[in-house]
Structures are given as C-alpha cells and as structure tokens.
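Here the structure comes first, spelled out in structure tokens, and everything after it is commentary.
Left out: one protein chain. Kept in place: all the others.
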Amino acid sequence: MHGLMSLVVGALFAAGVYLMLKREILHVLVGLTLVGNGANLAIFVASGARVAPPPLVPDGLDAPLAGHADPLPQALILTAIVIGFGVLGFALALARRSTETLGTDDLDRLPTTEGQGT
Amino acid sequence: MNTVILRTAARYLAPTLIILSLWLLWRGHNAPGGGFIGGLVAGSAVVLHAIAFGPVAARRALRGSPRAWMAIGMALALGAALLGFVFGETLLDAAWVDVPGVGPLGTPLIFDVGVFAVVVGAVSGFTLALWPEGAEPGAEEA
Amino acid sequence: MASWLPIWTVALLAAAALAVPLVRALPRLGPCLLALVPGAAAAWFGAQLPHVAVEPLAWSHPWVPALGVDVHLLLDPLALAFALLICGIGAPVVVFAGGYLRGKAVAAPTVAGLLAFAAAMLGLVLADDALFMFVCWEATTIISYLLVGLEYEKSSARTAARRALLITAAGGLALLGALVGLEVVTGADTLSTTPALADGAAVFIALGVLLAAFTKSAQVPFHVWLPGAMAAPTPVSAYLHSAAMVKAGVYLVLRLAPTLGEVWLWRPALLIVGGATALVGGLLAMAATDLKRILACTTVAALGCMLLLAGVDHPLALGAALGLALAHGLYKAGLFMVAGATEKVAGSRDLAQMDPAGARMPWILAVTAGLAGLSMAAAPPFFGFAAKETALTVALAGGGGAAVFGALVLTLAGAAFVYAALAVAREPRGASGKRLTVMVIGPPLLLALVGLVAGPGSGLLGAALLDPVAGAAVGLAVWHGVGVPLGLSLLALALGVVGWRRRAAVRAAAPRIDRAADPGWHDRLWSHVVALAGAVARAVQPVALRANLSVILLAAVGMVTFALLRMRPPSAWVGSPMPDAIDVMLALFLLGGALGAVRARGRLTAIGALGAVGIGAALFYLRHGAPDLAMTQLLVEVLTVVLLMLAFRGLPDLGPRRTGAERRWSAGVALAAGGMIGALVYVAGAVDLGPGISTWFSTQALPEGYGRNVVNVILVDFRALDTLGEVVVLAVAALGALALLARRSEAQS
Partner (left out) sequence: MSGVDPHIWLIAPLVVPLAAAVFGLLAGRRTRRAVALTGHVLHIAAAAGLLYTVLGDGALAVRIGGWPGPFGIALVGDSLSALLVGVTAIVGAAAGLTSQLGERLPHPLKAPLMHALLLGVCGAFLTGDLFNLYVWFEVLLVASFVLLTLDRAPLSIAAGVRYVAINLVASALFLTALGLLYAKAGTLDMAHIARLVDGDTGHTLGGVAALLTVAFGIKAGIFPLFGWLPPAYPAPPPVIAALFAGLLTKVGVYALIRLYTLIFVHDPWAHDLLLWLGAATMTVGVLGAAAQVEVRRILSFHIVSQIGYIVVGVALYTPLAVGAAVFYLVHHIVVKTSLFLVGGVITDAGGSERLDRLGGLRLAWPAAALLFAIPALSLAGMPPLSGFFAKLGIIRAGIAADATWVAVLALAVGLLTLYSMLKIAHAAVLGPAPDDAPPRPVGRARLWPIAALAAVTLALGLAAGPVFEVCLAAGEALIDRTPYLEAAR
C-alpha cells in the first residue's frame, strides 16, 4: 500500500505542478492546493498509514487501543491543513484583487517595476 | 437555486450548525472535534447565512466584525498561554480544576475556545471579503 | 614617548572634525590654526630623528584580535621619513587651501578632508599590523574619492572620481587578499616580525601587493586615473597627488621589500612596470599644456622612477628610492601650489590659452616656481639633484642589464623633468588681475626654500633617514664627484633643454601620445563587465512566474535525484500491507481527481476536481484512523470550494492560453517533480532511525492532559505553541483578505 500511495502523492504533486505552470491565476491556485493536499498525504503515508483504530482513549481505559494510528502526524497535518486554508483564502483575495486591479488573470502580464518609473 | 427553499433551509440549518459546532468544541478534548472543527462548522453556518440572506445579514448575525472575533480569539489563546505563568512555570503550562459533575476544566479549554473564535472570524472574514460587490441574494445569480 | 603615536593621528582627526565650523567662522585664521596640528606633529617627528634609528617606538592596542586587525603602531626610520613628509607638507597645504579657496563653499570641506586624509595616511605609515595598514589604506582611498569629486555637479569630476576609486579600490582588494594571505601563511602578528618569504603562496601575495602599489601609485597601465584626478581642487592635488596618497604604493613596496623582495616576481615586475611608467609619464608630461596635467604626469614618471629603483638588486636601492620620494614630495607640492597661484593671477592654467606676449608673472611667483622647478629639474645644489645623483649611482651599481636599463630610464625621465620644469616656470604669461595673498604664495615658497636648503644638508638627512632604511650608508650628498652619474645628469639637462626648444613639435604629437598612453582600456573593461552583468540579469530574472517556478522545481529535482542516487540501498523496509480493494478504489479516486484537475477546461470543472481530491483525502484519513483529520479536511474542502466559487464569480473565463510546446514543457517539469516526491515518499519506507516519540503522547494524553482525544490534546496542550502560531496565521490571512478587498469606503475605517 505504501508503494501505491507514494504513486498517488507523486501524482498529486505532478498535477499540482502542471497547473501551477499555467498562465491563469485560478489554475495556479488550484495547483497550489493540490500540492498542499499532496504534502499532507505525504506526511500521512510516510509515517506509516494503515487501517487502524483512531488515537482515542476509550472509556475505562487510560490509553488508546493497541495498534492505534499515530496521533502526532495527525496533529501536524491538521495544523497544516488549517494553515493551508488560511493562506489559500488570502491568495484567493489576492487573485481577485489582482484580476480587478490589473485587468487580467494572465500571470504573464504581471507588471514589474522595471521600466515603470513615474 | 430557489431562494425561498434556501432561506427556509438556512433559517433552520444555521442554528443547528451553531449548536453542533459548540458541541464539537466542548467534546473535542475527548472525542473527534475541538476548536478547529467546531470553528469550521460555525463558520460554515455563517457562510450558509450569507448565501441565503446576504453578506449584510451575515455580518449582523455574526454580532461583531470578523476582525473582533479574531482579535478576541487570539487574546483568549494568548491569555490561556500566559495563565501558564500564573498557575505553572512556563508559557502554555496547563492548569486544571476538577469540577465535580463536569470533569476537569483547564486552560487548554480556554485556549480551544480562542481557537474556535479565530476560526469563526477567519472563515466569515474570507467569505465577506470575497463576496462579489453588488451581488446581494435575490438578485439573480448562479 | 610611544603613546604620542596614536595621539597625532587622533589630533589630526579632531582637527578635521573641527575644521568645517572653524574655517567657516574664521576663513583666514582658521586654516592657519588648524595647520598647527600637522605642523606640531612634523616638529615632534623631527625631534625623534636621532632616537628612532637606534630604537623604534612601538605602541599597541587590540581591536579585532580574532581577525588579526589590531592597532600596532611602529615608528621606525621608514615610517618616520614618510610621517615627516605627510605632516611637514600637510601643514603648508592646509594654509594654502585656506588662502586659495577663501570665500568658496568647498573651502571648509576641503580643509577638513585634507586633515582627515593626513590622519589616515599617518596611520598607514605608522601601522605595524598588516590589516590595520589596510584599514588606513582604504580610508585614504575613500577620502581621496570624496576630495577629488568635491565639485560633483561637474560630470567630469564624477567620472574622474569614479575611475580613480574603482582602480585604487581594485588594488585595495588585491592588497586585502595578499595581506590576509600573508597573515595566514606566516602567522605573524606584526609586519616587523614577518619573516621573509620566497616561494609557494608568496608569489600570489607578492602579486597582490604589487597590484595594490601599482594602482595606488599610478603605474602603467593603471596610471590613467591620475591625470583625470586633476579635476580636484588644487590644494587636494598639491597634497594627495604629490606628497601623500600616491606615495602610499611606494611606501608599501619599501615596507614589504624585506618580506617579499626575494620572490622571483618582485624585482622584475618593479623594474619593468616602474620603467615603463617613468617613460610614459615623461612623454605625457611633455605633451601636456595644462599646468596641473603636466605636474600630474611628471608625478607619474617620478613614481615610476621610485619603483624602478626599488626593483634594483642592490642593498642601497630602497634608501635611494626613499630619497627620491622625499625630494619629489618637497618640490611637487610646491609646484602644484604654484600652478594654483598661476591660475589665480592668469585666469587660466592652460599654457595653450595664455597670451605669449602677456605680462610676466609677479616676481615672487616666478621665484617660487623657479626654485621648485630647479629642484624638479635636478639642478645642483637642490635636494632633487642630490636624490637623483644618488639614484643614478645606486642604479649603476646594481650591475648588469638592469643597471643599464635603470640608468637609461632615469636619464630620460630626468630630461622630461627638465622640460616640464621649464614649461611650468618659464612659460606662463597673463594679465595679472589679482594679487597673491601670503597664504597662497607663502606655503610654496617655504617648501621651495626647504628644497634648496635640504640639498646641501642632504648628507645629514640621508644619514638620519635613508641609511637606517637601507641598513647601510646610502651616501646621499650633493656632490658625488665627477663620474657617470654626473654625466647622465648633464645629459638629461641637455636633452630636456633641447626638447624644450622643440616644444612645438612635441606638442603637435600630443594627441597621438595621449591615445597611445591611455587607450581607454578601463572604460572598455567596465563596459564589458556591465554588458556581462546585463546578460546575467536578463538570464536570471525571467519575466514569467512560470519560468521562476520551473527553475526552482528543476533545481529541486536535480539535487534530490543526486542525493537519492548517493543513498545506500535500505537494508530493510517497514512492512506495509498489500492494498485492499478499498485502498485501490480510494487511490483511483484521488488519481482521477488529479487527472480531472489537469484536464479541466473550465473553472467549474477544475474546482470540482479539486473538491473530489479533498474528499478522497478525507476518506483516506477516515479509513486510516484519523477522524479529526477527516472532518477537518472535509470542512476545509467544502469551504475552499465555496471560496473559490465566490472569488472567481463574475470574472471572465478566457480559456487555455498555452502553446503545445509550453504544455509539453509543463508536463515534463510536472512529471519530474511528481516523480521526485513520489520516490522520496517511497524511500521513506525504509527502516527508521529510532522508536519515535508518538507512543508517549498516547499514554500521557489522559493522565497528564486530561483528554481522551489524543490529537486534540496534542493540539491544545502538548504542542499548543504550534496552534498558537497557526491561529495567528489564520487571523492574519483573513485580516489581509478583508483589507485587500475592502470597498473604498471601508478601506480607511
């Protein structure tokens, strides 16, 4: 399963990169989100994902069931998901602002300071 | 989309989501849930409200600006972190009180409430920020 | 006594700091008062003459010991000779500057700069620590840059200042490398304890030192900065370009000759470069008609002679070179001031523009010019003559081809000096409009008289200064008897006079001489550098974001691939179960989502495919024991889709805009990047390094964290600091989004 999921993670990265190399800002953002998803899955897969009971302590016990899933990567990924969500939200606002202000969603037409002195 | 059905659904669904989010927040320490998940659910309620009744109504329903939610949430989290100095030895040192019948209550819960508030503020902030100008519901749109 | 050494430097710096207000308040008295500081220093150094040869004075103070930069000062005969030159000429120049520039805005900064320069130069010659010497060396470079370009509004002044700075700074950097190398190789703390080197790294060290000396002392082909530097106010030229800065290179060679003199490169380089410079400088001087340019070019020639002598393989060569340096400082500073005074009364300093039938100069100016000129022309019994005689004697004693070459060069350069002396002293004509003040004519006259007195007294001076440097009796004297040197002196005199007679022909050849001597290599070199820089800038600064991303990703792929290839094949793998049907279905679902996003034509399809991937990931998390993760992923995915729809609603969809080649390139980069990550994740399945820390969290969650959801306990307790940061990220991002899209009316609320 590890091999299969390595393939999936690689595919998510490849798809994300392919989209990021497009000119339209929306596709770039979708690509970045895919790469983010890929990174989260990579952590999960690399740290030994398998079908297992969740890291919850059942009533009456003082530790999760034997063979439970590793809680630490879950906490890390959860943090990363929320951070990714926040950053994506800002990026969306930026994309919208950029399209409105610059009148294009074409990344090849972004102005730079060179030759634009007032 | 039929606005009447949507509004009716939202009128009942949004409060349900809020209650659900509070429940997820409360039980999060012991079962799946917590400040993040609760906050996301509550934020979804705001989004739903906005889709049904428009951003102005959503802002009103929020009882305070997203910025205030986030600032207060961060203040709560920071306060909980600093309480570690008062009751313990260092930053974020958890302090617990065993309340009979309820169970242990402690600074991590305050911290989680802060997280909840920030997430609510952030989700509604994104939604209101991205809401297209002049696109009030009722005006026909996709 | 030794503690006076730093005091003089500091006093000069303090005088520089005071100079601006003082000169502004007291335009006449101020400079004279300030000149007392270098004057007193000169007197003090003069008083040390008898002791220093016996026992040098040393003073130390740590600065940055870890880097070998400490303030070790040492007053030995060599340092003393230069200190006398710096302070003794600094004092009259400061007075002259006050008089010459009186009433001009640049007067005060010029005086301040001259004093600061004297401080730096004094530090340079007193330094016994290689790197402290370098600090002072660079200080002289910077101060001279500021002084040369004092009138920066003129584009010629800026160009000249930049050229001078770039050439001398390049030499400075070579010097820095050489001196650091010297310290690292020898491990010596001070220059005076540095042992002699002969081979190995010493060649590179010698090369760096020589480059520094050649650039600073305006040797061919680096001489091109000095004539241009005449854009500086005349007092600056009188000091920096005669007595002080340009002598730093000569000083450096004399100082390091005991250490590096045996390196095979050293003497031939000095002989050839110094000789060439002497000839080129002489020719340029004869071709010039601007008084300051004539003087600048004779300075180039004189510096060439000094370095040429320093390259002669004879025990007394260094002493003789020092003699030339002293003589040159005395007469050249005076002559520059004479040029300034001439410009004042004649309204021009260009001989070509003066009326040949115009009135003669005031007698006092003519006398001063004559006295200093005679010293330059090496006429007996001036100090210039004594130094030149000694130089010729030593050069001839060196023996071999080098001796013939040296003597020839000195003679020809001597002829040029005679020519230049005649040009400066005899030719200027002009209507005398203004009177000369004492502050303008007094200082050069004083120096010229010193040059006259020092000639007969040169025996004493030589015994006190030159002999200790050479370690033997150099024999500086006015009268060396009848011999080859005297013959050569007379020959030079004759050649100079003959050349003067035919000056029209010489000047007619001026354009060709100038072109040959300065073919503009420096400007061309820099234009090549700038062209290269432009090409590099265009190459590394792609306009398109995609190009940036591609470079980054390909660099990552390259580095990771190489690292992976170097890795040992893992000895064991963590057991991983075979995928069951549900795993395969989930994987296919995720792959399908990814493919859908790639192939999506419209926005909605792309967003939908992204949502599918998110849901697939959530299901995957749920199945593998991560319910919190699954819930978060699902909620975030829903919100992401909503936000994407909101953000792009109402914006036109312009469809695909990539060419086929671009698509293929993107696909290639994407496959490489995906393959790299996939391989890394796969390789991570090899046996891990330790037991890991996660068990601890599971067992401690309830007893220590009072919670049954281990993930939540980690988030709000064990690793709450992460969460605190994350909350900040979320809040800042949302605030940013609100600020970006706030309607104009709300923007400032």
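Just so it is clear, A, B and C label the chains in written order, and each chain counts residues from 1 on its own.
As a convention for this text, a residue touches a chain if its C-beta (ideal position, glycine included) is under 8 Å from a C-beta of that chain, and two chains touch if they have at least 3 such contacts.
The structure presented is a predicted model; accordingly, all values stated were derived computationally and were not measured.
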{"item": "Chains on display which the left-out chain touches in the complete complex", "value": "A, B, C"}
{"item": "Residue in contact with the excluded chain [from C:G483, C:P577, C:G602 or C:G692]", "value": "C:G692"}
{"item": "Which of B:I18, B:V47 or B:M70 contacts the chain that the document leaves out", "value": "B:M70"}
{"item": "Contact with the hidden chain (one of C:V404, C:V438, C:V536 or C:L588)", "value": "C:V536"}
{"item": "For subunit B, the residues touching the chain missing from this view", "value": "67, 70-72, 74-75, 78, 81-82, 84, 88-94"}
{"item": "For subunit C, the residues touching the chain missing from this view", "value": "62-69, 131, 134-135, 138-139, 142, 149, 152-153, 155, 158, 162, 165-166, 169-170, 173-174, 176-177, 180-181, 183-184, 204, 526, 529-530, 532-534, 536-538, 540-542, 545, 547-549, 551-553, 555-556, 559-560, 562-564, 566-568, 570, 677, 679-681, 683-684, 686, 688-694, 696-697, 700, 717-722, 724-726, 728-729, 732-733, 735-736, 739-740, 748"}
{"item": "Where the unshown chain meets subunit A, residue by residue", "value": "20, 25, 28, 32, 35-36, 38-40, 42-44, 46-48, 72-73, 76, 79-80, 83, 86-87, 90-91, 94-95, 97-98, 101-102, 107, 110-114, 116-118"}
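Criterion: only the chains that are shown with their structure count from here on.
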{"item": "Chain centre separation in whole Å, for subunit B relative to subunit A (CA means)", "value": "23"}
{"item": "Of all residues in subunit C, the ones touching two or more other chains", "value": "627-628, 632, 636, 639, 643, 646-647, 708-709, 711, 715, 723, 730, 733-734, 737-738, 740-741"}
{"item": "Residues of subunit B touching at least two other chains", "value": "30-32, 36, 119, 122, 126, 129-130"}
{"item": "Subunit C to subunit B touching residues, read off their complex", "value": "627-628, 631-632, 635-636, 638-639, 642-643, 646-647, 649-650, 705-709, 711-713, 715-717, 720-721, 723-724, 727-728, 730-731, 733-735, 737-738, 740-743"}
{"item": "Touching residues on subunit B, where the partner in the complex is subunit A", "value": "30-32, 36, 119, 122, 126, 129-130"}
{"item": "Residue ranges of subunit C in contact with subunit A within the complex", "value": "543-546, 549-550, 553, 574, 576-579, 583-584, 587, 590-591, 594-595, 597-598, 603, 606-607, 609-610, 613-614, 617, 620-621, 623-629, 632-633, 636, 639-640, 643-644, 646-648, 651, 654, 656-658, 662, 665-667, 669-671, 673-682, 684-685, 692-694, 697-699, 701-703, 708-711, 714-715, 719, 722-723, 726, 729-730, 732-734, 736-738, 740-741"}
